[in-house]
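One protein chain is absent from this view; the other protein chains keep their places.
First chain written, first letter: the chains are A and B, and each begins at residue 1.
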Amino acid sequence: MGAIDNAADVLAAESGEGGFWEDAYPVIPHPGELIVGIISFAILYFLYKRFVVPRLEAMLAERQRTIEGGIERAEAMQAEAKAALEQYRAQLAEARNEAAQIRDQARAEGQQILEELRVQAQEESARIVARGEEQIAAARQQVINELRGQVGGLAVELAGRVVGESLADEARRQGTVDRFLDQLDELAAGTPDGRSGSTVSGGTR
Amino acid sequence: MTTVVSAAEEFVPPSAPDFWQPLVGDGAFAITRSMIVMVLVTIGLAVVMMLATRRLSVVPGRGQYRLEGVYGLVRNSIGRDIIGSDHFRPYVPLLFTLFTLILLNNLMAIIPVVQFPTTSRISFPIAFALGVYVVYLVAGVRRRGLGGFLKNLVPSGLPFWVVPVVFILELVTFLITRPVTLALRLFGNMFAGHILLLLFAVGGEFLLLNGDGLLKLVSIPAFFMFFLFSAFEILIAFLQAYVFILLASVYIAEVYADDH
């Protein structure tokens, strides 16, 4: 603005006094500097347009391509990894199935073994019980037999002392003992109450 | 310049003439300090960029990583996001040139030995703004033709009597206000920032040399402020370069505005 107003002064100063530029308003462009500025700017612009920027752009484009290539590679690798994961999962599922089958089978077998064991144990216990009963019966029989001998002898001796009569006669004694034991057997087989016992003893007498 | 000022008995605050530093000759075509800095920055930038992009690898090294950071900021955050992904490609060289050149020139304000921001001479911001100006005008005319370009300045649906007013306002905005503000903003920020730095440096030096007694101690906070503002200038340098290409791409984006 000031520059336009003072253009005439500038031209006048060119031919005359050298002090004009020292006192000139700072907004008046100095022609020499303006020319140098435009030329420098133009040269630098040319260099940039011709060399610097195309080089940088080429590098950026190549980087872009590289990055895109890298992305593609990465995608391929990802797909591969995904496939591997799928496969792995399938295998895992298969293995799980198999394991479940094995487990079921093992459980069934275990059941069976248990059953067998139980049957065996029952048989064993039954056998033990039967033998025990046999032993008891045998022991009872033995006791009965023993008692039969001793009780007869004791009773006869007791009776002889009570009666005071010798029962030495073999034949008579034998008959008495037998009869007594028979009565005793009857007593054991029948209802063991006092009345039948007294009946027996009364009979014996 | 500082030695000249502080040698004087009376304190002379820094002002506009401090920015006029001819090295060879005098007058309109004198070779000035800022010219030299500008040429050196351009050459340095050209050499570094050509070497840095000579062998680019897909997997970046440390240096390439930084270069890509800057390039990505310009290309993606500004070019692509503002102009739109369909049209931004032809403008990337322009934006990248502007950003690197302006940033480095701004940073010259802090870099020792140079310590003079080239962009605080208005000629250079004007040169940059001129580039943007030409590009967005050409893009607009090429896209719609001259008639369509002028017609597109006025939004549709306005009452007929408003149209001329809006047209003239828009035309002035498009042709004058935008390039002028673009150049002035960069210039103004760097100019004001540099004056502020000069003020603290020169003032501190004056107090230290010419102050009597305890006044000498006041130069310590002055120098401290100088360092503080130097750090602040780094931020400003970056922000102004960013803003310059941000606005450039906003102006360019307007050409394609009704596309989507």
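Keep in mind that, in the parts below, a contact is a pair of C-beta atoms (placed from the backbone, for glycine too) under 8 Å apart; a residue touches a chain by one contact, two chains touch by 3 or more.
As a convention for this text, contacts and distances are computed from a predicted model.
> Using the UniProt record as the reference, specify the protein name of the hidden chain from among "tRNA 2-thiouridine synthesizing protein B", "ATP synthase subunit c", "Linoleoyl-CoA desaturase" or "C4-dicarboxylate ABC transporter permease".
"ATP synthase subunit c"
> Touch as defined at the start, partner being the missing chain; which of B:Phe191, B:Phe206 or B:Phe226 qualifies?
Of all options in B:Phe191, B:Phe206 or B:Phe226, contact with the hidden chain holds for B:Phe191.
> For the chain left off this view, which of B:Met49, B:Leu67 or B:Ile82 is in contact with it?
Per the contact definition at the top, the residue touching the missing chain is B:Ile82.
> Please identify which residue in B:Ile36, B:Leu150 or B:Val243 touches the non-displayed chain.
If we include the chain that is not displayed, B:Val243 is the one touching it.
> I'm checking contacts with the chain that's been left out. Which of B:Gln21, B:Gln115, B:Thr181 or B:Ser230 qualifies?
Checking each option in B:Gln21, B:Gln115, B:Thr181 or B:Ser230, the one touching the absent chain turns out to be B:Thr181.
> So that we can see where the missing chain sits, which residues of subunit B does it touch?
Residues 16, 77, 81-82, 181, 184-185, 187-189, 191-192, 239, 242-243, 246-247, 250 of subunit B touch the chain absent from view.
> State which residues belonging to subunit A touch the missing partner chain.
Residue positions of subunit A that touch the missing chain: 1-2, 25-27.
By our rule, only the chains that are shown with their structure count from here on.
> So the centre of each chain is just the mean of its C-alpha atoms; given that, what is the distance between subunit A and subunit B in Å?
Centre separation, subunit A to subunit B: 76 Å.
> Per the contact definition, I'd like the list of subunit A residues that touch subunit B in the complex.
It comes out as residues 1, 3, 10, 13-14, 18, 20-34, 36-38, 40-45, 47-49, 51-53, 55-59, 62-63, 66.
> In their complex, what parts of subunit B are in touch with subunit A?
That would be residues 16-17, 19-20, 22, 26-32, 34-35, 38-39, 41-42, 45-46, 49-50, 53-54, 56-58, 67-68, 71, 92-94, 96-97, 101, 121-124, 126-128, 130-131, 180, 184, 187, 191 of subunit B.
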